[in-house]
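Every protein chain of the complex appears in place save one, which is left out.
And then subunit A:
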Amino acid sequence: MVGGGFIQQILRRKLHSQSLATPVRSWLSSTKANVDAGSSGVRAFALLGAGVTGLLSFSTVASADEAEHGLACPDYPWPHDGILSSYDHASIRRGHQVYQQVCASCHSMSLISYRDLVGVAYTEEEAKAMAAEIEVVDGPNDEGEMFTRPGKLSDRLPQPYANESAARFANGGAYPPDLSLITKARHNGQNYVFALLTGYRDPPAGISIREGLHYNPYFPGGAIAMPKMLNDEAVEYEDGVPATEAQMGKDVVSFLSWAAEPEMEERKLMGFKWIFLLSLALLQAAYYRRLKWSVLKSRKLVLDVVN
């Protein structure tokens, strides 16, 4: 497509440098300008050909984009989708369990603290107990040495790798992204993450993925470094819900949605309340404006010609 446009530009420049704007009528009828007419006719045809090749190349580029953009993910009916719908907090709790047991070995969630989970998925005692299981490096003590202590509610969720380079080294050059905001950081994030996690399939005929990568049609390009992590019964849920792949996918996406947008429930309540109140205010304002303007809008002007 770029080549076609470039050729068009060159030809256009050459055409202008020759005879500027030869009228078509004179081009058809003149005999003396036959030589010029012939060459400009060839140029016009070449321009048309360049345009057509440009269009054709554009179409082939478009079809190669299919794998580049990834398969479009469908829209699933999330329970927290509606205008006044809250999160399914039981699902958030299960999703955190899935994250902890399946995902936390590679993915960090460095923006979430244990205290954020209190009142959302766990009680304070449960969250404290969970935090106490991890070891945290804390600031210099009186002797100037760093020391480790059991975690507290105020600590962030633990990171699997010390830094990005270590993460890339351990995962064949690919960096497992931080998941704190992942459903907001990807287009149509919630549906995309669910489709990605549950969408590992055999590649189409003719596509081969190199060693170390796996085929996933939803991932842009199709070759993802993460293997299929969600398998039936990989996790045993505390509340006894059967842990199918789709169930784990749904729960972990609920958890990730909450992690990215913890304010969602309050936001929806506030939004509903204020849109309702402002609509009433709009009606009142409209009435008041029309009331004040009625004086002017109902006046009559008399045009009287004095004889």
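Here is the rule we use: a contact is a pair of C-beta atoms (placed from the backbone, for glycine too) under 8 Å apart; a residue touches a chain by one contact, two chains touch by 3 or more; residues count from 1.
As a working rule, contacts and distances are computed from a predicted model.
A.B. asks: What does the UniProt entry say the missing chain is called, choosing from "Complex III subunit VI", "Carbonic anhydrase", "Myotubularin phosphatase domain-containing protein" or "6-phosphofructo-2-kinase domain-containing protein"?
C.D. replies: In UniProt, the chain that is not shown appears as "Complex III subunit VI".
A.B. asks: For the chain left out of this view, which of A:124, A:138, A:164 or A:232 touches it?
C.D. replies: Hidden-chain contact among the options goes to A:232.
A.B. asks: In the whole complex, not just what's shown, which of A:67, A:104 or A:181 touches the removed chain?
C.D. replies: In the full complex, the listed residue that touches the missing chain is A:67.
A.B. asks: Which one, A:183, A:198 or A:257, makes contact with the chain that was left out?
C.D. replies: Residue touching the absent chain, from the options given: A:198.
A.B. asks: Which parts of subunit A face the unshown chain closely enough to count as touching?
C.D. replies: 63, 66-67, 71-79, 195, 198, 201, 204-208, 217, 222, 232-233, 240-247, 249-250
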